[in-house]
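Missing here is one protein chain; the remaining ones are kept as they sit in the complex.
And now, subunit A:
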Amino acid sequence: MSGAEFVPLSLPPLVIGTCAAIACALPGNFLVLRRQALIGDAISHVVLPGIVVAFLLTGAISTWPMMLGASAASVVAVILIEAIRRLGRIEPGAAMGVVFTTMFAAGVLLLEQTDTSTVHLDVEHALYGNLESLIWLDAVGWTSLWDFEALAGLPPEVFRIGAALCGVSLFIAVFWRALKISTFDEGFARAVGIATAPLGIALVITAAIAAVAAFDAVGSIIVIAMFICPPAAARMMTNQLGHQVAWSVVFAAVSAILGYVLAGYGPLWLGLQDAVSAAGMIATLSGVILALCARFGPCRRRAGAPLGV
């Protein structure tokens, strides 16, 4: 494929898909270890009331108010989940289940109260994203990467997900040691003066911001898959947290790039006519990687797991 075709049509979706996958996989490592990996699923549901409220307030379907609404709803959900978990002393999965179903239902009710014929919330779009449609019409080839005028025409999703990825990476780099200690041993962490409760909420809010930015670009199916699959697969490749995070980034990037290519060209290679959904293929591929690691990874044996098998 020539640069003239690749740069405008395939490069932006590849970059956006890879950034979105990594932005979700990074906090996913800690969420999986803290048994909070379902937060991705929870956030994908709680953004609905946020988006509806943003629409009701602004009366327009535009990106920034809706993203702000979605982010605000995520933060409210995160605080509710933490409050229920700590005050009710129940496990995080149950707290998430209560909060995200309630908020999603509230969103549906709100949506019904508005004129649904004018607010067209496309479920398919939200679920699978529109990765293939994120094209860069101003580009003429590789040289456009050095052309500021052409760069200004990049899909805005590139900048949003890029900023989210930078934010997530920075948060994890700065709080790495505190996150590691408090994830492993919360009692000890608090005894040495780490503010574990605010840190835990900050982690989940960071994840929520990554999720909202990624929904906007690639849809929720990738988000849910990337919070869980690359970190879980990476855990079976190594027994060290640092290496696990590195593996998860590799797996996320491989899923995104290979998934996009396979979705675009795989059916053609098989003699079929149409390409399949890139988001669906990326999520599927991350599941396949997880399955392969579960079968062949060097560190899949767990303490306390039954021997044999």
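As a convention for this text, a residue touches a chain if its C-beta (ideal position, glycine included) is under 8 Å from a C-beta of that chain, and two chains touch if they have at least 3 such contacts; residues count from 1.
The criterion applied here is as follows: contacts and distances are computed from a predicted model.
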- Note on the structure: Per UniProt record, missing subunit out of "Manganese/zinc/iron transport system ATP-binding protein", "Gas vesicle protein", "Homoserine O-succinyltransferase" or "ATP synthase epsilon chain" is "Manganese/zinc/iron transport system ATP-binding protein"
- Of A:Val78, A:Ile228, A:Leu241 or A:Ile282, the residue in touch with the unshown chain: A:Leu241
- Which one, A:Val140, A:Ile181, A:Ile201 or A:Leu258, makes contact with the chain that was left out? A:Ile181
- Message: Applying the definition given at the start, please give the residues of subunit A touching the unseen chain.
- Response: 33, 174-178, 180-181, 183-185, 187-188, 190-194, 235, 238-241, 243-244, 299, 302-304
